[in-house]
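Here the complex is missing a single protein chain, while all its other protein chains stay put.
Up next, subunit A:
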Amino acid sequence: MTEALKVEYCPHCRLPPEYCQYGPCFSKCKVWLAEIHPEILESIKNIPKQTKKTEEKTEKKTKNTSNQETKQVENKKLIPNEEKEKEKGNTDGKIIISRSRRGGKKFITIIEGLSQFEVDLKKATKLFANKFSCGCNIEKDSDDTVCIQGDVHFSLPDVLLKEFKIPKTQIHLNEQITKAKKKSKKNKNNVPKHKQNRKKPTRKERLASNN
């Protein structure tokens, strides 16, 4: 029986301190490292170029001022959410896959932009329904959105590649899950009437109305 090792984790990025440089907030960790583990900080400094690059990258990320160049270089998985939202503007010619949640654990997968690849949507819905053995339909209001009843976003890129020869680079996975239904989304701005005029009056106003 081996004894349990006690491992120290960095309070900022929660990684073991030797991996701080790969964490999301190395500039913060640096201060902490300098105080408690100067030897680790030094071993990081001794390693040339590569770590410097990552450092710059992480700093750029936190500042959120990345250029297009770095966007191309960086792995998609490394891009934080805020940058993804920026990217959304650049998704022309891309297929967007997103999910929304219905009830507790049921998902709907939404695909947008299929028609750009000259895909017959009706045929596609049938094929998806067949492949994933679940309901699939074209969204009523738009002519370019397909809904699949079920969480299939993992296997969808493979199917798209096989059936329609759409390369994975042209597929944009939106990882955020929208919780509300689409219809309710539109209604979000229209607050129900009984709630509309319920602004709490300020103290002055209340006093004025009392008098």
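What we mean here is this: contacts are C-beta pairs under 8 Å (C-beta built on N, C-alpha and C of every residue); 3 or more make two chains touch, one makes a residue touch a chain; residues count from 1.
Keep this in mind: contacts and distances are computed from a predicted model.
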item	value
Which of "General transcription and DNA repair factor IIH", "Cytoplasmic tRNA 2-thiolation protein 1", "Multifunctional methyltransferase subunit TRM112-like protein" or "Mct-1 protein" matches, in UniProt, the chain that is not displayed	"Mct-1 protein"
Given A:Asp144, A:Glu175 or A:Glu205, the one touching the chain that is not displayed	A:Glu175
Where the unshown chain meets subunit A, residue by residue	1-2, 4-7, 9, 14-16, 18-19, 22-24, 43, 47, 50, 54, 75, 77-78, 104-105, 107, 151, 154, 175, 177
